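A single protein chain has been omitted; all remaining protein chains appear in their positions.
For chain A:
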Amino acid sequence: MGNASSMLTQYDIEEVQEHCNYLFSQQEIVALYNRFCQLDRTAKGFISSDEFLSIPEFSLNPLSQRLLKMVDGLNFKDFVAFLSAFSPQATPQQKVELIFKVYDVDGKGRVTFKDLLEVLRDLTGSFMSEEQREKVLGQVLEEAGYSRESSLYVEDFMKVLSKAGLKMEVEVPVD
């Protein structure tokens, strides 16, 4: 990259590594830094929504708008911390916490029926009616021992998702 605003020093790398709980190796952090600089075209120090949406694969993801709210304007340290949940070394707890945060986009600490409905709406679009979505959600919630009025917390998510065996890993290409 002819355009990297500053080169990463060893101190920077170690600081970022600590911030992400050592889930990425130093080489991976350097690779992520190069990617960050590539996406941040105007070298502002963060990546704007527009620049994220210029990645076609990200743009056509149904959850892109939700994720944008989480990653928009992050500096490099927080960017790496966000991606650390996708590291192969991350614990299931960390992965579930990220999923929880995607559902609980306003950060109230609990996920309501409305939140579940909204995510399902993002995932299914116009191919399921609102009644169908409510019906499906109500049905699976009851079967799992919850009701429409109950709020789900991180522990509930852990309980439900740990059985499924989460596969949420991303490979950072190292030069």
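Keep this in mind: a residue touches a chain if its C-beta (ideal position, glycine included) is under 8 Å from a C-beta of that chain, and two chains touch if they have at least 3 such contacts; residues count from 1.
Convention: contacts and distances are computed from a predicted model.
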item	value
Identity of the absent chain, which is to be given by its UniProt protein name, from "UDP-N-acetylglucosamine transferase subunit ALG14", "Autophagy protein 5", "Phospholipid/glycerol acyltransferase domain-containing protein" or "IBH1-like N-terminal domain-containing protein"	"Phospholipid/glycerol acyltransferase domain-containing protein"
Which residue of A:S48, A:S64 or A:S151 touches the chain not shown here	A:S64
Residue ranges of chain A at the interface with the undisplayed chain	1-4, 32, 34-35, 38-39, 41, 52-64, 67, 71, 83, 86, 95, 98-99, 102-103, 116, 119-120, 123-128, 132, 136-137, 139-141, 143-144, 146, 157, 160-161, 163-164, 166-173, 175
